[in-house]
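And then subunit A:
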Amino acid sequence: MRAVFGRVWRQPVGRFGLLLVVAVLLLGVIGPPLAPYDPNKLNILARFGAPSAAHWLGTDHLGRDLFSRMADGGRVALLVALSTIAIALAVGTLLGIAAAYASPWGERAILVVFDIVSAFPTLVFALAVVALLGPGLDKVILIVAITLTPHFGRVARAQTLSLRNSPFLEAERVLGAQPWRITAHHLVPNILGPLVVLASMDIPVVITIEAGLSFLGVGVPPPRASWGTLLHDGYTTLSQSPWPVIVAAGMLTLATLGFTLFGEALRDAIDPKLRVEP
Partner candidate 1 sequence: MTRPTQDTDPLIAIRDLSVSFTTSAGPAEVLRNVTLDLGRGRIVGLVGESGSGKSTLASAITRLLPANLSRLEGAVQYEGRNLLAEPEAAVAALRGSRFAMIFQDPMGALNPVFRVGTQLVDLQRAKAPKASRRDRMARAVAMLTRVGIPDAARRIRDYPHQFSGGMRQRIMIAAALLCEPDLLIADEPTTALDPTIEGQIVALIDELRHGFQGTILLISHSLGLVSHLCDDVAVLYAGSLVERGPAAAVLGAPRHPYTRALLACEIGADVVRRATLATIHGDAPDVTRLPLGCVFAPRCSQAVESCRAAAPELRPVDGDGGHAAACLLV
Partner candidate 2 sequence: MRLLRRIGSRLATTALVLVGAVALVFALTLVIPGNPAQVLLGPRATPEAVQAFSQAMGLDRPVAERFALFLWNVLRGDLGNDVVSGRPIVTMVAEVLPYTVSLTLSAIGLAILFGVPLGCYAATHPGSLIDRVAAAVSIGFIAIPNFVVAILLLMVFSVWLDWFPVLGVSRSGTLGDQLARLALPALSLALGWIGYIARLLRASLLDVLGEAHIRTLRAYGVAERVIVYKYALKPAAIPTVAVLGLGVGRLLGGAIFAEIVFARPGIGTLVYDAIASRNYPVVQACVLVVVGLFTLTNLLVDLSYAWLDPRIAKAEDR
């Protein structure tokens, strides 16, 4: 673990990415408590303010402090990213391993389900669900987790298939270990590598999806702040003040860039052979 981080640190690109990631994490975790204002507090008199001593990043069209909203948005982004990936990783890995060990028909069924879910671009799927069931943070998490699951599932299956006949697994079986134990203690740690890399590279993807959904109004419902909502509000009032857009676009850029660079450096540090993945 330490060796991996050491390798990431040594690459300038990785270092830059790691710094950005840490910055975003700090923002999301300690930003909201430290923020000077309540992110949802309206102050119409102060609307469209440029950055100043009172409002470090300016204010939006309803006078809300942009810095506080940005910090809150960061928290939302991280929350969504981490929970969806955790769910998708867990469910996907289980299904993937199951597919690898299942009968040919069982495997085929699981793969077809993966295909069907993959046939829906995440955005479109989210639009359909939200149109029916209304927006909400929990729905966003669920939708994104579902669409991300095949991702992990296929990789988990491929890894399991290639490891299934490994001598060390055979040895465990011969020694009489329970199948469950074999899976948990021996198989999972060994397929974890590519999955961890995939997870880290999916973080910016999920941030993007959440922001996109919020931008379209089908993600995090107002008045809760999300970078996507900030961006949308700023976009509609672009002629009056560029600051909301600059803040939101800037944060999204830094966060996605940072996590992507970090993810790539991590991948190179763990296993450079995994290149070619999008």
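Convention: contacts are C-beta pairs under 8 Å (C-beta built on N, C-alpha and C of every residue); 3 or more make two chains touch, one makes a residue touch a chain; residues count from 1.
For anyone wondering why these and not others, all candidates are chains of the complex that A comes from, given by their letters.
Just so you know, these numbers come straight off a predicted model, no measurement behind them.
The listed chains 1 or 2 are all part of this complex, yet only 2 touches subunit A. Of all residues in subunit A, those touching candidate 2 in their complex are 112-113, 115-125, 127-133, 204, 208, 211-212, 215-218, 231, 235, 238-239, 242, 245, 249, 252-253, 256-257, 259-261, 264, 275-278.
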